[in-house]
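Reading through the structure tokens given below for one structure.
Apart from one protein chain that is not included, each protein chain of the complex appears where it belongs.
Think of it as A and B in the order they're written, each chain with its own count starting at 1.
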Amino acid sequence: MKKNWPLWEVFVRSKNGLEHRHFGSIHAADAEMALENARDVYTRRNEGVSIWVVESKNITASNPENNGELFEPAQDKVYRHPTFYTLPDEVKHM
Amino acid sequence: MSEKEVKNLEELFEQRIARDEKIEPKDWMPEKYRKTHIRQISQHAHSEIVGMLPEGNWITRAPSMRRKVALLAKVQDEAGHGLYLYSACETLGVSREELYEQLHTGKAKYSSIFNYPTITWADMGAIGWLVDGAAIINQVPLCSTSYGPYARAMIRVCKEESFHQRQGYEIMITLANGTPEQKEMAQDALNRWWWPSLMMLGPTDAESVHTAQSMKWKLKRKTNDELRQQFIDQTVPQAELIGLTIPDPDLKWNEEKGGHDFGEIDWDEFWQVVKGHGPCNKERMDARVDAWEKGEWVRDAAMAYAKKQEDKKLKKAI
Partner (left out) sequence: MKNENKIQYIYGIADNALILGQRLSELCGHGPNLETDIAMTNMALDLLGQTRSYYQYVAQLSGEDKTEDDIAFLRTERQYKNVLLVEQPNRHFGYVIARQFFFDAFHLLVLEELQNSTDQTLAAIAKKGIKEVSYHQRFSSDWIKRLGDGTEESHQKVQEAVDDLWRYTDELFHITDDDKIAIENEIGVNTVAFREKYDQIIREVLEEATITIPETKWFQKGGKQGIHSEHMGYLLSDLQYMQRTYPNMKW
């Protein structure tokens, strides 16, 4: 079987000050081409100032089956949020 | 997994969708959901790239520089949209190459409208105005469909597509306001593209096999007939505005239903084209297969080169 161009994930920073955001994916034979393809596909309308590409197989993703143990324990830790604490109304700027 | 467990999972799954939760690639999903999505998303992707061909036919002959760059950019967008959609499809565990294989062997379908020939410049106008118009009606609701990657691809597609229909309608306005010859060209294009555009919105609800399930999974928000009615009602005044006549003697406003009544669609023609016997089915497929086959040595070269570079890097490291 022929070897096809691998899949890459594309992350674009829309403007300085913002984080890179996942934009989509492309196929490319190597990293250099992946950057060029990402530029040609995802920034045609001036959408970005910086691009990251990473070959999809190099991403390790959490498994949704483990979502319970991974994410639910954080739900009841309300003391991590400022609204947990009561202050008299007169206190400003806190 | 036992049958009961699967059933339980399916129920939970349906509830999630009913709650408007999105499904993401690694989430458990019923096999039927996966298959239906592969079918619909790939069909959609195929339509984008086959759809490049009828319009691509006029890029080198566009009548002005302004029209040429606009058309070129538009057809390029279609390549981009195909790409976004193939990517969305790939998250379901099928490769782009496999999807191409399905297209090239006739196993997968694409929108039949692209099997009609583009024979005058006015066809660029009619396609943008009518075909993209009908496509938008189909696509906008998909921006909130249940499968995350598909919904995200569609948001991008719809955002980019907003210039396409304007591009087409502007061509029609210019022709309709032009010389008698140009106006005739515009009318002729409308005559030829009107009925196929109506067919684009799919078979009537009575004939449509997928509607109920698709509604549940938010692959569809309205039925084919509702979408068709919406398309007609929005397009008729646009035609009137530029002095063109919709080629349907039975078309008239129905006050009671608050929409237009319209004539009988020639479903025999629809099925003929769907089944592969439209005017350009063969040309379209030949062009796709040809590009893919002639591109093989190029794709292979890039892989071979990448491997050599990688090896060189490794050698240096040692």
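Everything below uses one rule, namely that contacts are C-beta pairs under 8 Å (C-beta built on N, C-alpha and C of every residue); 3 or more make two chains touch, one makes a residue touch a chain.
Because the structure is predicted, anything quoted here is derived from the model rather than measured.
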Touch with the omitted chain, as defined above, among B:174, B:191 or B:272: B:174
Residue among B:69, B:215 or B:241 that touches the chain left out of view: B:69
Positions on subunit B where the hidden chain makes contact: 49, 52-53, 56, 59-69, 72-73, 75-76, 79-80, 82-83, 86, 121, 171, 174-175, 178-179, 181-182, 287, 290-291, 294-305, 308
Residues from subunit A at the interface with the omitted partner, ascending: 5, 26-29, 32-33, 36-37, 40-41, 44
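Please note the rule applied: only the chains that are shown with their structure count from here on.
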Chain centre separation in whole Å, for subunit B relative to subunit A (CA means): 28
List of subunit A residues in touch with subunit B within their complex: 2-5, 7, 24-27, 29-30, 33, 41, 44-45, 61, 63-65
Complex contacts: residues of subunit B adjacent to subunit A: 24, 26-28, 76, 80, 83-84, 87, 90, 95-97, 152-153, 156, 160, 296, 299-300, 302-303, 305-306, 309-310
